[in-house]
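Only a single protein chain was left out; the remaining protein chains are all shown in position.
Take a look at chain A:
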Amino acid sequence: MSWLSASLIASLLAMLQAGVILLGVVLLGAVLTIVERRLLGLWQDRYGPNRVGTFGSLQLIADMIKIFFKEDWIPPFADRALFVLAPAIAMASLLLSFMIIPITPGWGVADFNIGLLFFLAMAGINVYAVLFGGWSSGNKYALLGAMRASAQTLSYEVFMGLSLMGVVAMAGTFNMREIVNAQQGLWFVVPQFFGFATFLIAGIAVTHRHPFDQPEAEQELADGYHIEYSSMKFGMFFIGEYVGMALISALIVTLFFGGWHGPWLPPIVWFALKTGALLVLFILLRASLPRPRYDRVMSFGWKFCLPLTLINLLMTGALILLADPL
C-alpha cells in the first residue's frame, strides 16, 4: 500500500469534508423553505403546511417530488444558452462562497488569505443570475425585474464592501480564520456595530430577500426575473435564495459574532445556534416588514448607508491609530 501516503489520505479527507459541507448546505437550503413557511404561518396566525406527515414534517419530500417531476419548459422566444446558464450561476456562486467559512477549528473547506474578498467577488458574480435570467426569458415582467435588480445591486454593492472593511482593519487580515480568532476577547459586533447593521442590510439585498425583493415583487411583476422558469430550473433559483440566506447568516456569525467561540458548548453547536438565530431573524423580517419602492432603496443605499460606512471606516482607522501609533 505504498500509494496510500499520508498526503493522499489528507487530501481525500479534505475532499470528503468539502462534500459533506456542500451536501449539508444544499439540504439546509431545502429544509429552510419549509421552516420558513411554518414560521410565517405561526407569526401570521395561520397554520402553514401541516398536512403531509406529522406536523407537516414530510412536506419537504412532497415539494421535492413535485418540483422534480414538473415539465422542464424552455419558452421558444427565450435565449436558450443564457436561460439555462442563469439558474446555475444563481446556485453555484452562493454555494462556492461557503468555501471560505470556517465552521469549527477543524472544519472548513478553504483557508484563503483573501477569504473575505472571495465572498465579495462571488456576490458580484451572483448578480448575473438575475440579469441573464430576466433578459433571456424574453418577457417584459422578467426584464423589469432584472432591471430593478441591477439598479439595486449598484447601490448596495459599494457599501457592502465598505461595511466589512472596519472588521478587516481591526483584525488586520482578510483571512476568515484569523478574523474569528481575533474575536476571542470581544465580538466585533460591539466595536463595529454600524458595520454590522449596514452589512445586514446589504446581505438581505444580496439574497433578494424581503424587504429588498423588488426584482421578484409578486404583486407588481408576477414573480419578476424567474417568471418563465419551471421545474428544477426554478428550483435552483428558489433553493439558491435560501442558500444565500444561510451564507449571509454564517458570514455575519463569522465576522461579527465570534464564529465558533462561546462558553461550555462545543464549537459546532455555537456556530449552529448563532446561524440559526440569524436565519430566524431573516424570516421574521419577511413576516413583518413592508416592501419599499426601489428608487427609495437606491437613495437609502447611496445617501444613508454609504456615508455611514465611510464614517465608520474613518473612525475605526483613527481609533486603531490612536490605540497603537505606528
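Going forward, a contact is a pair of C-beta atoms (placed from the backbone, for glycine too) under 8 Å apart; a residue touches a chain by one contact, two chains touch by 3 or more; residues count from 1.
Everything that follows uses one rule, which is that contacts and distances are computed from a predicted model.
Asker: UniProt name of the unshown chain, from "NADH-quinone oxidoreductase subunit J", "Carbon-monoxide dehydrogenase medium chain", "Co-chaperone protein HscB homolog" or "Phosphate transport system permease protein"?
Answerer: UniProt protein name of the non-displayed chain: "NADH-quinone oxidoreductase subunit J".
Asker: In the complete assembly, which of A:157, A:213 or A:241 touches the absent chain?
Answerer: Within the whole complex, the residue contacting the unshown chain is A:157.
Asker: Tell me which residue among A:120, A:232 or A:272 touches the hidden chain in the full complex.
Answerer: Looking across A:120, A:232 or A:272, the contact with the absent chain belongs to A:120.
Asker: Check the options A:42, A:81 or A:265 and report the residue that touches the missing chain.
Answerer: A:81
Asker: In the full complex, which bits of chain A touch the chain not displayed? Write them out.
Answerer: 79, 81-82, 85, 112-114, 117-118, 120-121, 123-125, 127-128, 131-132, 134-136, 143, 146-147, 150-151, 153-154, 157-158, 161, 174, 295
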